[in-house]
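Here's a structure for you.
Note that one protein chain is taken out, while the other chains of the complex remain in position.
Here the chain labels run A, B, C and D in written order, and each chain numbers its own residues starting at 1.
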Amino acid sequence: MSLQDLIVLTPILNLGIFCLVTMLAIAFRRNHARIAAFAFVACLLTLATLPWVASATPRAVTALLIVDRYALLYMGIVLCTTMMVIGLSYHYLHIQFRERDGIEEYYLLLLLATFGGLVLTVSVHFVSFFLGLELLGLSLCSLIGYVRTRRHPMEAAVKYLLLSISASAILLFGMALLYFESGSMTFRGVGMVVKQVQAVPGLWLGGVVLVFIGIALKLGLAPFHMWIPDVYQGAPAPITAYIATVSKGALVALLLRFVTDIGALELPSLVHLFSLLAVVSMVVGNVLALFQQNVKRLLAYSSIAHLGYLLVALLAGGPTAAEAVTFYVIVYCAMTLGSFGVVTAYSREAGDAEQFEDYRGLFWTRPWLAAMLALSLLSLAGIPVTAGFIGKFYAIAAGVDAGLWWLVLALIGNSVVSLYYYLRLVVTLFGDKPASATTPQGLAIESPQTSGWMAICSLGLVASIILIIGIYPEPLMELIRTSVSNLLMVAQQKP
Amino acid sequence: MLSTPALLLATMLFGLGLIGLLSRRNILYMLLSLEIMLNAAALAFIAGGARWGQVDGEIMFLFILTLAAAEVSVALGIVLQLSYRFRTLDADAFSEMRG
Amino acid sequence: METLFYIAAAVTLLATLRVITHVHAVHALLYLVVALIALSLIFYLLGAEFAAALEIIIYGGAIMVLFIFVVMLLGPLAVEQERTWLTPGAWVGPSILALVLLGEVGYLIVAGDLPAISIQEPRQKAVSIALFGPYIIGVELASMLLLPGLIGAYHLGRRLSSEAR
Amino acid sequence: MMNLLWLIPILPLAGFLILALHGEHLSRRLVAWVGCGSVGMSACITALVGVEFFHGLPDRASYQQTMWNWIDTSEMTVGLSWHLDALSFLMVAVITGIGFLIHLYSTEYLSDDDGYARFFAYMNLFVSAMLTLVLADNLLLLYLGWEGVGLCSYLLIGFWYHKPEYGTAAQKAFIVTRIGDTAFAVGLFIIFTQLKTLSIQQVQTLAVEAWPVGSNIAMIVAVLLLIGAVGKSAQLPLQVWLPDAMAGPTPVSALIHAATMVTAGVYLIARMHDLFALAPLVQGIVAVVGLLTLLLAASSALVQHDIKRVLAYSTMSQIGYMFLALGVGAWSAALFHFLTHSCFKALLFLAAGSVIHSLHHEQDIFRMGGLRRQLPWTFWTFLIGAAAMSGVPLITAGFYSKDWILWSVWSSPLSQQWMWVGALLGAFLTGLYSFRLIFRVFFGEVRTAAHGEPGLAMRVPLVVLAGLSLSVGFLEIPHTLGGLSLFGPYLSQVLPTMEVRPGMDDSSEAFEQIAVTCSALLGIGLAAFFFLPRVSVVDRLVGTAVGRFFVPFWQGGWGFDRLYERAFIQPWFALTRDAGEFLDRGYGVLVTGAEFCHVRLSRTQTGHIRWYAATIAVGTLMLLGLFAL
Partner (left out) sequence: MPMTLWLLILIPMLAAPLSWMGQQWSRHAARWIALGALSLDFLLALVLWSQGPPGSASGHGSWLVESQTSWIPRWGISLHLGLDGLSLVLILLTAFLGIIAIIASWTDIQNRVGFFHCNVLLALGGVIGVFLAIDLILFFFFWEFMLVPIYLLIAVWGHANRRYASFKFFLFTQAGSLLLLVAMITMAFLHQQATGRPSFDYADLMGLTLTREMAWWLALAFFIAFVVKLPAPPFHTWLPDTYTEAPTGVSIILAGLLAKTGAYGLLRYTVPMFPEIMSEFAPFAMGLGAAGILYGAVLACSQTDLKRLIAYSSLSHMGFILLGAFAMTELALQGVVMQLVAHGLSTGGLFLLAGALYERFQTRDMRQMGGLWKVIPRVASMALFFACASLGLPGLANFIGEFLVLFGSYSVQPIITILASIGMVMAAIYSLGMMQRTFFGQLRETRSIPDLSNVAFGTLLLMAVLQVWLGLYPRPVLATTKPVVDALIQSASLPAQASHSVPVMPSTLFTSQANTP
């Protein structure tokens, strides 16, 4: 561990130290606002180190990590998203925890999860991969069940816990098989085996498939998507946003690196596996979302489909694919944050606003909130002027570039189908307010008239990001292009 | 070399764990089954280490152990909370969210 | 050597089978402990004696105890089963399996021809060097991993302060 | 003076615009002034133009005037241009002259109608469109007028819109003629594609150069134009609309469905005579169509109850004569008959209108009778009209025109003997049904009391038209009777004169004329025999088995309406009964399918952790099996 190593690890170290400090701060004195601000600043400072670190990259730190621009970019995504989630969470928690009983650990767990996410982005080794993933997963598990007084979060926590550990077990077993076959736990080392022999060893292939299944489970790709809607629905809204964005974004970063390093796309059977996962995810996600009446579940299903789109881009391989995937991740994070952010901002003490009925006529009572949700949904649907369009453009472009015609057709077909349910929600926003304002459970709706300035600021920021990317994506494209070329360059340089 | 039979054993243990996970309704048992699966993975790593004469497998085992410890503590926390609130550990009872 | 391995494997499998089929939590746990011990024997046979030791200490010791602790805490869910815990028949299975293992270990000690000993330097040293050399980051991460475990368990397992009153 | 030509169609159009946009706010008197005045001024200008046309132009060839280029592309240049020659001048004169008289008549006839302004607006528009039709220099502009008169016909038939059956009749008229128009349009497409021009003059010259006689293309074009003409002129097989068109006010029937519009087909064929000459077979078809129509219509006219329907069928029949003449190459004869027919048929309709007017809109001739004394003006004018139509020799115009046609049929190299026989039968029938009408309406006992003679505005047109019906025939007197020939030479500038078959001399002409005269007089006599006696001979005749078959058959216009109802209208309604569409249902299946899939897939989301774990296990095993083994 040289000084240089420490420098490139600054972001991770910084956040790790902040985790510890936050814990101490909580132990010292509980104060919701202060801790929230503290966590926010932690992310902000970490974010600030990224450009500084960039000059020293790329650099491998031990066999476990590699810090390159690609990783830094994803770190940036993860950190920005976390900051937004913190912004959204404050008011939400304020309402949920009237008793002020143990709110503060929430931020600590959030920071820890983010820490795990950062580790994932730089991992090139099974150990760091696995540990990062578990850091993220365990923190999330606690966060999902954080509002432990309500039934749904607990139910979601149990489901997430059990299924996520199953996923870890499968992943670990796959890794073990790969290790058994190749004698190496670095991604590239694992990939070397295949490059040296003519026929791909079955055990190796099995290991890779298991690892992919583990990742697919965490990402919620069909047919391993079952837990997604339940967890999304049960988790507190800001955490749902977090699961949908940070955990997936970081994992995609890792997946892209893994796929690139082991050269998975050179093996037809793995390409077929990915194609299958992509198509099934798109179809299943969209079909399940079609007539869904619960907004959070609907968004969950849509996220399954979006991961499918993303896989199409990933499958294309090559520089365009990496670019497309990264772009898509950014766009996807922004619009998911936007949609779940509105759910968060519109939630109340009795529970999250998740029924369609809650949103009927929202545009006429709270136009900005509704506009934000509409914008996010249209972005998810891929309508121009929103970032979603450019994202979809990129995905299609990658697919076309690689000549994946059937996948591209599946993608656009599914986009059309998905439009239906997004529009269903949008049209609800513009509907007429129902006469009797009760939820199906018979609870009177006291629709909140305020959402806290932090949430509003975050949403505004997200909206402007969606619009800016949608209208002038060039700077972001350039950034991604340089970063991604780094990933590929490293991949080619050091075999 | 015992590494290949060990891998076989690991696979069988993994399978047994999986069966346990699928067949038990009590969350506690499901957790136990998961522990078995993790253990199986750990065994597979050890077998890999033995095959290549490396210590990496063992090190991975250590980390899996750490995970198991951390995970069990969270899991048991949840189990306790569930039993406080809902007076049941039947996994099928927690299916209010669906569709 | 190989026979030992296969016997231990058989014990592991049998014990594990009982874990997943047994209806009583404590019994199942007992079987699991047996399985873990058998597994640690296998680790040992594979040359990973450090892992074997940790398996028993941490897994068989710490984690399983945690489980048992929770089972005890579960109160109503455990109370009804308390009577059945005391039946002596429940101890038979684990005891037999444990005895088999004991025999194996005894044989190993008596036979003395250990595969691990054939490695020149002590295994733990290599593990330690690797652990604090190339895997230092892993160790740090693992230590961080315990933090969410700690906090999660603390937050989730705790009752509300108002409820406690 | 000639450069005022453009005003002729434009003035009525201006009248239309004034009345349409502002008519409701004008007094009736003013409306009448505008309505009649515009047509009257048109007539005056026609007269002025006529003076110069007859004196100023060398050889009275033709005069052209372009207002502006209507369609102006590099491939097609079509001007809004007028073309005046002998043929169009004849038409213009008839349209403006008779049109003015009928307008004048209408001022009184419709004096207590709500839609006074609307009526005159439509009438003015009609005159304008009709003038456009006949003055058009090119086929596209002709088509504009062609469709325009169709529209006005539609509007005027459905003038009393509150009666649904009138509306239906109007629709029927428009749609049936539109079928013809469409064929006409296709003809235009072919002409343009082949000859790259639509100018009538150029089309004729180019066609003669480009297409050999009897060539397929000439035949096809001629047939298509013929279908157009047949539709407009209510000839077989598109004749079904005309009897129903009598739903419109009587002046409308007089102007549109007797004097002008229905003869547009005749005009078209005459206009394009060179083209038809290229297709002898089609010309033969024209003759046959004319002959068949004239017999069909004449027989149907015999048994109608409605006075206007009788006249409608008689119109079809007389136009049949014109077609027959055109078919045998007697272009001038056809147009001469057009001229006389316009006068006497307008007269008959107006007189019938006078009857109807004074009987409070009673149209059934079986409820009329003995009106001779109550309505002497009407009676005498009607009598003159009927006589002209039947071709009472020497004194009526109808005699001279019909005689010319029959003589042409007799002597033309293009005709057959049986055609002449058929035409002769037609002449007989004409006398019969014309005087049936006279005897039914004006003789016998009084069945419905009339409330007095019409006023001056209605009487003047009647008298003028009666005078014309008697006099215009003298423009062309066969040389067996003195041989004054003004009309034929006048048109010879535009239309070729018919060559007579060899071996036809004065004696055969005299014989032929005697036959015609006899048949007409026989018809009148038979009518007197049948219908004059109090106990009608006819009733007994109708009672016989033959009568029981033929009377309903003829009344229904030979069953064409029923045939079309079965063959076209009912299938059409069957086709359009369902407002949905099958393609939409196809997409509906997709939606249902998606819904089905959604419901099925939703059931997999049970919420049970163990089920989820099971899917994971199964999924893992399957993927491992698929891709790793």
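Rule of thumb we're sticking to: contacts are C-beta pairs under 8 Å (C-beta built on N, C-alpha and C of every residue); 3 or more make two chains touch, one makes a residue touch a chain.
Every value quoted in this text rests on a predicted model; they were computed, and no experiment measured them.
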Chains on display which the left-out chain touches in the complete complex: A, D
Option from D:20, D:288, D:425 or D:542 whose C-beta touches the chain left out: D:20
From D:30, D:48 or D:179, residue that would touch the chain that is not displayed: D:179
Absent-chain contact - pick from A:17, A:197 or A:427: A:427
Full-complex contact with the absent chain, from D:151, D:521, D:542 or D:597: D:151
Where the missing chain touches chain A, by residue: 364, 378, 383-385, 389, 392-393, 396-397, 400-401, 408-409, 412-413, 415-416, 419-420, 423-424, 426-427, 430, 472-474, 477-478, 481
Hidden partner chain, residues of chain D it touches: 20, 24, 68-76, 80, 140, 143-144, 146-148, 151, 154-155, 158, 161-164, 166-168, 170-171, 174-175, 178-179, 181-182, 185-186, 188-190, 192-193, 572, 575-579, 581, 583-584, 586-587
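Operating definition for what follows: only the chains that are shown with their structure count from here on.
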Contact-richer chain pair [B-D vs A-D]: A-D
Inter-chain centre distance, chain A versus chain D - centres from mean C-alpha coordinates, in Å: 78
Intercentroid distance (Cα basis), chain C paired with chain B, Å: 12
Per-residue multi-chain contacts in chain C, two or more chains: 135, 138, 142, 145, 148-149, 152, 154-156, 158
Chain A, residues touching no fewer than two other chains: 127, 131, 134, 138, 141-142, 145, 148, 157-159, 162, 166, 229-230
Chain C partner contacts - residues on chain A that touch it in the complex: 1, 16, 19, 23, 61-65, 99, 101-102, 105, 108-109, 112-113, 115, 119, 127-128, 131-132, 134-135, 138-139, 141-142, 145-146, 148-149, 157
Sites on chain B touched by chain A in the complex: 3, 7, 10, 14, 17, 21, 27, 30-31, 34, 37-38, 40-42, 44-45, 47-49, 51-52, 54, 56-57, 59-60, 63-64, 67, 70-71, 74-75, 77-78, 81-82, 85-86, 91, 94-99
Residues of chain D touching chain B in the complex: 602, 605-610, 613-614, 617
